[in-house]
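Before anything else, here's the structure in question.
Here the complex is missing one protein chain, while the rest keep their positions.
What follows is chain A.
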Amino acid sequence: MCVRQRNRLHLEVAMIKFLLMVNKQGQTRLSKYYEKVDIGKRPALEADVVKGCLSRKKEQCSFVEYKDFKLVYRQYAALFIVVGISDTENELSIYELVHNFVEVLDKYFGHVSELDIMFNLDKVHIILDEMIQNGHIVETNRNRILAPLLALDKMAEAH
């Protein structure tokens, strides 16, 4: 049975389960789920995930096993970005995807900070929607990721 289960896993298309932005105090700044998780269960899951990542030391691996999937986390100042991924996903490529995401945010906000994310939640979500859909990476080209948002901003200015 075990063997069969592993084979099935190998067939499963690798995917991202969720993306979280959490600060050092464990407060969630952004969460996006690509697999259904009840709203009631999210805070507990987030607390658990954050605990798992915050307790780790700098010299330890950026990947953590959590339940039946893996977490990839990356720290930017006081902010952690944690991505839950399936077992078959390439951890390092996700680790770099996080950095790509941060670079895009940096480009848009100019030296992005935790406050930018807090008070522009909608924009961060719009950016994220361009990059990841249904748990798959759909766009990584920085210019193209920002294009729809910039178009909207332009319209807002015109108003």
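The rule we apply is simple: contacts are C-beta pairs under 8 Å (C-beta built on N, C-alpha and C of every residue); 3 or more make two chains touch, one makes a residue touch a chain; residues count from 1.
One rule holds for everything that comes next: contacts and distances are computed from a predicted model.
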item	value
Record-based protein name (UniProt) of the chain missing from this complex, from "Globin domain-containing protein", "AP-4 complex subunit epsilon", "Sorting nexin 4" or "ATP citrate synthase"	"AP-4 complex subunit epsilon"
Option touching the unshown chain, where A:75, A:113 or A:140 are the choices	A:140
Missing-chain contacts mapped onto chain A	1-3, 11, 13-14, 27-28, 30-32, 36, 39-40, 42-43, 59-68, 90-93, 95-97, 100, 118-119, 121-122, 125-126, 129-130, 133-134, 136-144, 147-148, 151-152, 155-156, 159
